[in-house]
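Below are the structure tokens for one structure; questions will follow.
All protein chains but one are shown in place.
Read from first to last, the chains carry the letters A and B; within each, the first residue is number 1.
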Amino acid sequence: MITVVALSMFWIILILRPLPDEHDDFRSVAMVEAPEADRPIAAEAGAFRDLHDGLLNVAEALPSPHVFVSTRAARASRRAYDGAPPLIPHPLDPLVEQTQDCTPCHTYGGYNPELRTYSPRSPHPEMTNCMQCHVRPIVSNAFVPSDWEMPALPGYGMGGAIQGAPPAIPHPLQMREHCVSCHGGGPAAPDIRTDHPDRFNCRQCHAAIEAPGAVFSRPGPGGSDR
Amino acid sequence: MSVIDRRDFVRRAALASAAASAAALVPGTSFGAGLLSAQQNIQWRKAPCRFCGVGCGLLIGTSEGRAVAVRGDPDSPVNRGLACVKGYHSVQALYGGDRILRAKIRRNGQLVDVPLSEALDLVAQRLSATIEETGKDSVGIYGSGQWTIPDGYAALKLFKGGIGTNNVEANARLCMASAVTGFLSSFGLDEPMGCYEDIDHADVFVLWGNNMAEMHPVLFSRMLERKRQNPDVRIIDLATRTTRTSYAADRSILFQPQTDLALANAICQEIIRAGRMNEAFVHDHVSFKSGKTGLAYGLEERFSFADEAHDADLAEYEAFLEDYTPDVVAELTGVPADEIRYLASLYGDPAKNVVSFWCMGVNQHVRGTWMNNLIYNIHLLVGKISKPGNSPFSLTGQPSACGTVREVGTLTHKLPKGTVTSEEARATAAEIWGVPAERIPDRPTYDTVQMFRALDRGDIRFMWIQVTNPMVSLPKLARYREGALKDDRFIVVSDVYPTPTTDVADVVLPSAMWIEREGLFGNSERRTQHWEQMLEPPGDCMSDTWQIIEVARRMGHGDLFPWDEASHIEEIWKEYIQFHDSPAHRMASYEELKARPGVIWPFVDGHETQWRFNAQYDPAADAELGFDFYGKPDHRAWIWLRPYEEAAESPDDEFPFWLCTGRVLEHWHTGSMTRRIPVLHRAMPRAYVEINSEDARELGVLNRDRVRLVTRRGSLEIEARVDYRGQPARGQVFVPFFDEGLLINDLTLDAFCPISREPDYKKCAVRVEKLGA
Partner (left out) sequence: MPVCSYIILPREGAAESLRASLETLDGCEVVPSTNSDILLLVTDTPSLEADTRLRQTIEDLEDLQLMVLSFGEIDPDTQDPDPLSHSRRRLRVLDADTRSQSGAPR
């Protein structure tokens, strides 16, 4: 429940930001918030988050050499299936263990000189009870062997039926509405990193597949004939 | 995939990934031939996109006689290398499995394949016979803003110059007619004064009922790029519904349907009250006019209406605006008065450049012409017009609504230059066409809706429909479908796929599509774009231009089209541009257009005119005046006193919701092309009704429940979506119109703007009934 409240608060703050007051003549006017107060649709609003946060240039310069950069395979290794909350792959500072506050490193991500790697950005930084979903494995053996089979990862360029066409989005958007978290800038695994993180309207080009494999056919019997 | 293939694929993916990463880290880095091995044998040629009116330049890759790839054309000033999901996949629309490859004639109720020549013979014979039996005004042609310029020109020349009827219309009537009448009444000349480069100079963008993020995505991205580089830029979304655009905007302001009229007047009232009017500009360049009020809604059979302009002055205008103070208007619109003052402050700030964008929200409006006028009023009051970054900009929905329908003039009242009511315009056309001036009738006949009413009544017996799908897109559709199916009506449809319109056809002609023929489109910023034929049309497919010429020759009008198939597009262009040979509208030469990624007209002495009416940029403008609105006899732009008037049909106890219809990103218009593109169909497989979450709760409707929508015209069972993509305000629902299996236009109302005759697809009253599981 707390998460839900936090989520809606975040969005309300995001969407209903106060009016700018650069107009002297109108500064005396008490501005009110826009009449809509419903929850925004995360899948629609999420991609534009950086635009509103003023975080407009996400591409970062590379730090020193010998950086370990995550890859798609490494990302897969931290998930039981595509879309599962990833494990925490690094040792935790005891203080973090206690506070469960991952936000300093993961709200915006960025290069972490101590770990010589990038901290990935959370696509949902408004959710702060991190260890509700993300856990740190401390042993590598299993209680009993598991027959779990990991489904194949979404393929590269899925839906990119044409050479050079923007690939369709091969995964659901829930909890992953903020595309740039995983696909933009240094923290992103380079094999899924976009070379155009500065374009915010991602779904302009990358379609979110609703009906995989569906083929259009005209309704009704008889096709083109009545 | 074999092991070797797979390994090779992974190696290529690895390389591509590294190249993409390197390009992200060091913009501009390129890796030449090493990455191109897979792209050998692809030939790249330019074409404007087949879909919307933005007119993105694309590079089409062809190989071994097939289109295989698309890139945004980096040389195109429109999109600078970017496209949208429709554009990138556009070539797949050529390869739908049910492409119409042969001509068809209806026999015993069934469409059967026939040789193309037989079908063309039948079309010519029925056209001639109908003219003989029931008169030349009983035949008509109905095209679209997807007609290439030569298609529209050939249609216009045959029907107005050959047959001698003004029964020529196009679906742009359903789309851009209010923009045209808005331009004509405010400025005397059609089409925007500015251009897309305005985006790169603007500080404030106000979007009037325009979900640009989905409908004009490439321009929307250009706007976001402007904001990215200049974080002080403000984007304001004025709408009746919360959309992707609202979420990207800095401010989302919702108003009640139809009240945009009052909102625009209130902004003007507040600008004047706050002393923000640009008095010098208004004094030097603006006239005030009032027109008729208390208008009807075009619902009567054989509707007619003509507006009148009466002189007014600033004092009368200010008195008129007294009814529209922010506090008064707040109640009507649902927009708090402070928001209205804020909007006025943005428009009125002399230090800020302001661009207004609008499209269907303003145009598909029973007072659409007025709404266009009112947005111009705001810009004229503050003098923010015809300057880089200051632009009231009417966006277009179709790739050549401007180039073909508006510039060639494929509307009942139009000629390529001027209107049929003008003796001079008829004389010019007759001279260029080499026909007697008397042949061109001096009175317009039917606008689109009334043309289909005439078809239903039997006043029109023969209709040729090209590149459009009215049996999905007309409002109050059931009436017009029944009309088209009546026994002694003869319907010819030229198209590329079977649609509900080919379902009512007596003859279907297989059309060559887009890059299967040579053509020209004209986009929203007055940019004309040429493409060459890149592919052989499949089967018997033939371009719409050549279909018209073939029929004309069979009817004895061959002298109007004395061209051969190889060069007819060039010949048509050379003849057509004679109509526009003045500094106010001169077009680029065929050679120029072939060489460049589009040219903006007026194209004078080798220069594009990016900002019309401003003597600094426009050679047709009088330098002494500075700004010269030469479309009007007084060389001034006209501010119109246009009041708020109610919608044709508003919600009541029986039908308590507003019904709004529109498009979605993935599908273009009636989906006859985009639904045959797999990725687009999979992303948006069917239509739905969007319901506000509070309303849904009250109705007991859950996401994906089925509901029945009922209006006075019809009903439709459809899946409900709550918080899916857009979010209507309370008391409103939204349904996209692309789905031929879920025809929302059976429910819409055929009320229209009496001046533009453009229907209002955005407002009628509907009831939502929950259906059992």
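Everything that follows uses one rule, which is that a contact is a pair of C-beta atoms (placed from the backbone, for glycine too) under 8 Å apart; a residue touches a chain by one contact, two chains touch by 3 or more.
Note that the structure is predicted; figures quoted are calculated from it, not measured.
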**Prompt:** So which of B:Arg7, B:Arg457 or B:His607 would be touching the chain we can't see?
**Reply:** B:Arg7
**Asked** Which one touches the absent chain: B:Leu15, B:Val68 or B:Leu625?
**Response** B:Leu15
**Asked** So that we can see where the missing chain sits, which residues of chain B does it touch?
**Response** 3, 6-7, 10-11, 13-15, 17-19, 21-22, 25-26, 28-32, 34-35
**Prompt:** For chain A, which residues touch the unseen chain?
**Reply:** 62, 64-69, 71-74, 76-78, 89-91, 114-117, 140, 148-150, 152-153, 190-191
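Everything below uses one rule, namely that only the chains that are shown with their structure count from here on.
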**Item:** Centre-of-Cα separation between chain B and chain A, whole angstrom
**Value:** 35
**Fill in**
Touching chain A in the complex, chain B uses residues 13-14, 17-18, 20-21, 23-25, 38-39, 42, 61, 68-71, 82-85, 88-89, 91-92, 96, 98, 100, 104, 109-111, 213, 217-218, 220-221, 224-225, 227-228, 231-232, 234, 242-244, 246-248, 250-254, 274, 276, 334-336, 338-339, 341-342, 345-346, 349, 498, 502-504, 508, 665-666, 675-676, 678-685, 692-694, 723-727, 729, 740-741
**Complete:** The chain A residues in contact with chain B across the complex are 15, 17, 19-20, 22-23, 25-26, 29-32, 34-36, 38-41, 43-45, 48, 51-52, 54, 56-57, 59, 61-62, 156, 159, 161-166, 168, 190-191, 193-201, 203-216, 218-220, 223-226
